[in-house]
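Here the complex is missing a single protein chain, while all its other protein chains stay put.
Let's look at subunit A:
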Amino acid sequence: MSIRLSQRLLQLRAPILTRGYPLLVTKEKTEDVLHTKSALQKKLTGTDIPSAQYGGRHGVTMLPGGGIGPELMGYVREIFRYCGAPIDFEVIDIDPSTEGNDDLDYAITSIKRNGVALKGNIETKSHGLEEMSRNVALRNELDLYVNVVHCKSYPGIPAHHKDVDIVLIRQNTDGEYAMLEHESVRGVVESMKVVTVENAERVARYAFEYARQNNRKKVTTIHKANIMKLSDGLFLEVANRVHRDYPELEHNNMIIDNTCMQAVSDPHQFDVMNMTNLYGTIVSNVICGLIGGAGLISGRNYGDHYAVFEPGTRNTGTAIAGKNIANPVAMINASIDMLNHLGHKEHAKVIHDATYQTIVKDAIRTPDIGGVNSSTDVVENILKILSAKRVNWPHGNYFNQS
């Protein structure tokens, strides 16, 4: 009797404790079904597509998106032209008003070809059931499983906290964004939140690896495992297990609601944060807001084969489009991330220095960060600084001409 009971207990415990899963990222090559667009589908991410680097120049897909996207992209191209960055953009406009996904499909194919993209926020006007958010579709299809936002304060910019330096690492494809919703009984809607060992491990490993390589001390995993014991519990457990491979790093965990409170009262306690999808977007918006808003910080999305760079908080900014007050810094920072990713460190440094000088030393800022200048003022000042520094072909040192 007692044996039987314990056996039953064991059976019962099996689904609760997810110890049976192997901690191994195994990618199976499935058939290339174009646009399953679900996070649950394993993706064939074309490894055998040769990279688009020719004679030292890189091909990069540019998706201006909606709202202020096209303006900002124009500034980025101007800046690249000025400092001679060896990048050839393939610009693809996605018309938000069209039904169907032809342009989006083409954009995704283009990123697969080039491997790297610079992206504004893409609008999805239609709310039809079969039309999903195009941003999510893009991330799922390219299997961009991790999103990295480095929130670092700029001195002198009015903000609630000074000297914040937090790296937010967010699971980008799973979780609440699985887009599996149904109305099983009239009036009752269920939305599925999906956590997979594979993706949780990939993002945790990325977070710890990032911390190790960048000399960070602590990783904080954000969760709500007290309520969602299985899904968030799995995420937390995977993070704990990955931590065993990084004994030199400190690892703690924090519940999401507490995290938000701690973030606004004492953000300096955080170093690297490891989060599921929805918590990630909340926390990154909170912290970006703390240090000066949506217009400053850039975000990076990585998959196994592709990288997409975009402003950190994914806002379209339709309300301020065409008014010449949008802050170009976030997109410029995204382009700097892209140059770093492609190995053009000198160009990245020159543009970074010029941008930093403009908004910190010269205090030429757009209204959203307490300035009085227009977008073009900011860009023109950056160009003025850049015109004195041309980066030599191919990655030579740059020289001050003044």
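Keep in mind that, in the parts below, a contact is a pair of C-beta atoms (placed from the backbone, for glycine too) under 8 Å apart; a residue touches a chain by one contact, two chains touch by 3 or more; residues count from 1.
What we mean here is this: contacts and distances are computed from a predicted model.
Novice: Missing chain, UniProt name, options "Mitochondrial intermembrane space import and assembly protein 40-B", "Ribosome production factor 2 homolog", "Autophagy protein 5" or "Isocitric dehydrogenase subunit beta": which is it?
Specialist: Protein name of the absent chain (UniProt record): "Isocitric dehydrogenase subunit beta".
Novice: Can you work out which residue in A:Pro70, A:Gly84, A:Gly156 or A:Pro367 touches the chain that's missing from view?
Specialist: That would be A:Gly84, which touches the missing chain.
Novice: Of the residues A:Gln53, A:Ser133, A:Gln262 or A:Gln357, I need the one that contacts the missing chain.
Specialist: Reading the full complex, the residue touching the unseen chain is A:Gln53.
Novice: Based on the whole complex, identify which of A:Lys112, A:His161 or A:Arg212 touches the chain you can't see.
Specialist: Answer from the full complex: A:Lys112 touches the omitted chain.
Novice: List the subunit A residues touching the unshown chain?
Specialist: Counting only subunit A, the missing chain is touched by 48-57, 59, 81, 84, 86, 88, 90, 106, 109, 112-113, 390, 392-394, 396, 399, 401.
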